[in-house]
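Dropping a structure here in structure tokens format, bear with me for questions.
With one protein chain withheld, the remaining protein chains of the complex are depicted in position.
Here is chain A:
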Amino acid sequence: MSGAAKGDPVIEVRDLVKRYGGVEAVAGLDLTVNKGEVFGLLGPNGSGKTTMILILLGLTEPSEGEVRVTGLDPLRQPLAVKRAVGYLPDSVGFYDTMTARENLRYTARLAGLDTAEADARIDNALERVRLSDVAEKNVAGFSHGMRQRLGVAEVLVKDCPIAILDEPTNGLDPQSTTELLDLIRRLRDDGRTVLLSSHLLSLVQSICDRVALINHGRIGLTGSVDELRSRVLGGSYTIEVEAENVDIKTATAAIPGVAGFADLTPGHVRIRATADIRADVARHIVERGGRLTRIAMHQPSLDDVYQRYFEDQRTVEGQRAFKGASHAA
């Protein structure tokens, strides 16, 4: 690969549009993924994630716009792009009558690896996704989680600078999900750039350096999870306090950053704040002779951000539609 330094853009998408008939599956999308980061593409089903990924791989032609993967145009140099990218499709499938190893061998041959090199890499990859024991078993008996891991093994065998994973945790049980997220982290630790798509937000927020919220073929917001949180929710935190021998409200009202209260019981208060002010809250209560029994902060997850963001979108759109209708009337 080119000697791009960490932080250089490896995937660039400009004004991308893809129409199916009259429907815009991707409607003017801009995106930059930098070298060495884990980038999350988050959006509900049908928002255009898979379509964009297929365009990145040169498997679908864009209607408009420009795409560059490691500086290459997937339309004109599809083979070079496909050599640079390892791809795990959503609901990945394998040849059931072949063993796990045979399946990997086949794609390794398609990728142009020679047999000895491929075999060494396959052993390594299977070890890493913990499928060595079943390497010689037919894939027919594999669970969904095992297939997904085998898909990751294939990406490892291909050993590309970029890994694109489409809905990698879709349909997995919690334990398999954790395992897969671990594997993805290790992909990044090897120095790969990872682009993954998902509609499962809370899972992805734990591994993504940056996230783009996508809906109706458009990117709504891009940034780190923290940035998105403060931009959408205005940096709101909820701090739960339990204390005895003190009026929590009066004790903490003067702290800068407190935005409001909701009390549940006399000794149990929820403080809305614009920053993490747990230390201040504790100090103020203790200084007034209170006995602090519990203090906990509830940070809004990306789910909340996401829900809030698209709720707003929907309201705006609803209003627009309503205005349009009344205008016509």
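Odds and ends about this structure:
The criterion applied here is as follows: a contact is a pair of C-beta atoms (placed from the backbone, for glycine too) under 8 Å apart; a residue touches a chain by one contact, two chains touch by 3 or more; residues count from 1.
Just so we're on the same page, contacts and distances are computed from a predicted model.
Note on the omitted subunit: UniProt lists it as "ABC-2 type transport system permease protein", one of the names in "Acyl-CoA dehydrogenase", "ABC-2 type transport system permease protein", "Ring-1,2-phenylacetyl-CoA epoxidase subunit PaaC" or "Cytochrome b/b6 C-terminal region profile domain-containing protein". Considering A:Val10, A:Leu29 or A:Leu54, the position touching the chain not shown turns out to be A:Leu54 (whole complex). Only one residue from A:Thr32, A:Ser63, A:Thr107 or A:Thr178 touches the chain missing from this view: A:Thr107.
Among the residues A:Phe39, A:Tyr87 or A:Tyr237, only A:Tyr87 touches the chain that is left out of the figure. Interface with the hidden chain, as seen from chain A, comprises residues 50, 54, 57, 59-60, 75-80, 82-83, 85, 87, 89, 91-98, 106-107, 109-112, 151, 154, 158.
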